[in-house]
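Note that this complex is displayed minus one protein chain, with the remaining chains in position.
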Amino acid sequence: MTTYIIRRLLLFIPVLLGMTIVVFATVALSPGGTGASLLAREGGMDPRARKAIEAYYNKRYGLKDPLPVQYFRWLNEVSPIGFHQNEDGSRGRFGIKMPDLGESLVRHRPIIDLVKECLPITVLLNVITIPIIYVIAIVAGIRAAQKRGKFADIGMGSVLLGLWSFPQMLAGVLAIGFLASRQYAKLFPTNGLHDLRSGSMPFLPAFTPVGFNPGWMLDMGWHLVLPVLCLCYVSFAFLAKLERGAMLENIALDYVRTARAKGLPERTVLLRHVFRNSLIPLITVAVNILPALLGGAVVIESIFGIDGMGKLTVDAALMHDRELVLSDALVLGFVGIVAYLVADIAYVLADPRVSYD
Amino acid sequence: MTNAAMAGSLAAMPGEAPRPEPAPSPRGLARRAVDDTLASWRTKTGLAWIAIVAFCAVFAPFLANSYPLAVKMNGNWSSPAIKHLTPVDWTLLVVAFCGVITLGLSRLTFFRKLLVLLLILAVELPLAFLFVHPPIVDVFQEYRDLQRQGRLQAVIGCPIPYSPTDRLRDHPDARLTPPSREHLFGVDMNGSDVLSAMIHACRIAMAIGFISTGIAVVIGVVIGGLMGYFVGWVDLFGMRFIEVFEAIPTLILLITFVAFFGHNLYLMMAIIGLTGWTGNARFIRAEYLRLRNQDFVQATIAAGLPLRSILFRHMLPNGVSPVIVSATFGIASAILFESTLSFLGLGLIDEPSWGQMLNQAAGVSGTFTWWMAVFPGLGIFLTVFAYNLIGEALRDALDPRLHGIE
Partner (left out) sequence: MQQPLLEIKNLGIGFSTERGRIQPVRDVSFSIYPAQTFALVGESGCGKSVTSLSILRLIPEPPGKYLGGEILFGGRDLLKLPEHEMRSVRGKEIAMIFQEPMTSLNPVYTIGDQIAEAVTLHQHVSQDQAYRIAEDALHDVGIADPHRRLREYPHQMSGGMRQRVMIAMALSCQPKLLIADEPTTALDVTIQAQILELLRKLQRERGMSILLITHDLGVVAENADVVAVMYASRIVEVATVEDLFDRPQHPYTEGLFRSVPKLGRDTERLETIPGQVPNPARFPSGCKFHTRCPRTRALAAQSQPQDVVTIHTGEEQAKVMRVCQQDEPDLREVLPKHWAACHFAENFATAAQTVPQLEHRREVVPDMVDVSAGAAPGGSGHAGNFTVS
């Protein structure tokens, strides 16, 4: 098995490189090419600002160089292993360095700072969501398989499909509109992850003379309820259907009959034998779920005003901040690949039959 | 024996002992699959809704138009609605009309019918663009003014007498009003009647759904087919390529493409198609891996047939079923992606789109205009749900059939 993992890690590298090529190709092939920001604002720029931007682009891409050179130059900037670049643009020594994701020309900040601020929030959202959807989906799926054929099961299939089809943005908008606005019921906070006063809140809830102070943690939790709910339900519906399908498929298999013939009670057959096998497709599908969750976060973050990577990217696209969009795609793609790898390894652990080809 | 096997072996009775059945031809299976799918209540519900959407898409200029269907002025009848039809409107009407007729022609096979339709399209398109010239300037309140002035002797209006781009310049305080008798679904902040915009947005939904998915299927089938057929390095390289596209969250990829390439309608279709092909490629690859060892493929290779013939005329009909299912789900997800992008402000600007209307629902100040959320949202939801239902029914009809015989 370790050989399999090592092989997967090695295959990870071309995928990573491929991703950089795809991302770079998007930039290079777009109208205006790598220096498009320059051209876009040709008219109203004062010469000093223009010179600064030009210098930036030259250092990063080398605007007059052929495309492959531009690519490698950019790749060198972005990767943690590469040639250091001195101030005047000449090549320094080769080694491990901090990846330079460029500078946001709209926000005037190094992108890596922005990423450092926003990525943890997106990761937090996903890390909370993933266990929730898996646990609930598994329970729901097992339940559906236990009650197969009965009304609850058949109805549930369509309900789950409906949930899966319900657009996340609609759910978010409706949630805010009805549950978090002044017009209807203000049960939940509308915006952001923290209350305005949260800076001065203690971490844990406490009873103070002036009343109940929820504390930073609870406050954030309260802010997270609606976004996480909206993020969960699509993946949950999908996984629950999958789990039910996998359970039903496995129940009809021969080894279940053997287990029953051994004298095992039905419950043990279901939970120990069938369930364990039904997990396999669930893990396989995690490979698709994780990038989808990262993508779903885009919409939810935008609606709920949560400053995560998704919102960062959307705002960047709206403000034509190309460098930021580019780097965001790279970072999120990288996170996606890591998630992919984790899912792959989990799959190997789950299914002893996997053939290492 | 397991339950399934038991019932199966007993039901298989007119009864030989298990003799290997000759594999049924794809056409027989296709016929059965189609019949099974159509019989399911899920398909019927889904198709019912899609039929409504398609109807709205085709007949939008007659359903929701500020220009009346027929006007009698100074003793003469004229049809402003028809006068203002664009080439695209004409094309859709012609294709729909001919489509219904050719479907009725049972003599021809499915592919021949498709060919006939494409021929009609090919002839009609240049004609439409050459000869149809609607007036460039739209004065939407023109006929309303005329009516108010009493200069019209008879008016037959459209069921919804507002165009989606009619900003109601003659009724500026009608903007952003909730549903009323005048405006059944309310008015948005630009003054557009919501119901009218929704009807016209059906076109975008259908167009994006089919064309994007078509692009995704073509790309996926070609890449997946090559991978499944050649294996070795092609497969290795192809899988990495697929993994690249799968690892980057689709929405992020879409946003990236939109940010760099722009967002007009045709670009959007291409972009959504470019991000959705990986599923199809995987399916076709798996099918081709399975098929390439079968005798009939070996025979076509031995006969020296050209590669494209082997891949697409012989192997493809046998491996296409998971792609059909995937394509149906793909239409739903394409519509969902377009709506999401429009919702974020990164989608279509000129054409009315459900997602775009949803964007207006959550005002910055926190005022929630519910009619801008509920109606377009329902439109998206019902359409996506409908395609998903059909996809599910298709999957149930196709899968056990094809893989149970092996």
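Chains here go by letter, A and B, matching the order in which they are written, and residues are numbered from 1 within each.
Criterion: a residue touches a chain if its C-beta (ideal position, glycine included) is under 8 Å from a C-beta of that chain, and two chains touch if they have at least 3 such contacts.
Note that the coordinates shown come from a computational prediction; the quantities given were computed from them, not determined experimentally.
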item	value
Absent-chain contact - pick from A:I53, A:I136, A:L253 or A:V338	A:L253
Option from A:P47, A:P68 or A:G263 whose C-beta touches the chain left out	A:G263
Residue of A:N277, A:T313 or A:S327 touching the missing chain in the full complex	A:N277
Interface with the undisplayed chain - residues on chain A	149, 253-255, 257-265, 273, 276-277, 280, 350-353
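Criterion: only the chains that are shown with their structure count from here on.
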item	value
Separation of chain A from chain B, taking each centre as the mean of its C-alpha atoms, in whole Å	28
Contacting residues of chain A [partner chain B, same complex]	11, 14-15, 18-19, 22-23, 26-27, 30-31, 36, 158, 161-162, 164-170, 173-174, 176-178, 181-184, 190, 252-254, 256-257, 287-288, 291-292, 294-296, 298-299, 302-303, 310, 313-314, 316-318, 320, 322, 325-326, 328-329, 332-333, 336-337, 339-340
For the chain B and chain A complex, residues of the former touching the latter	1-4, 42, 240-241, 243-253, 255-262, 332, 336, 339-340, 343-346, 355, 358, 361-362, 366-368, 370, 373-374, 377, 380-381, 384-385, 388-389, 392
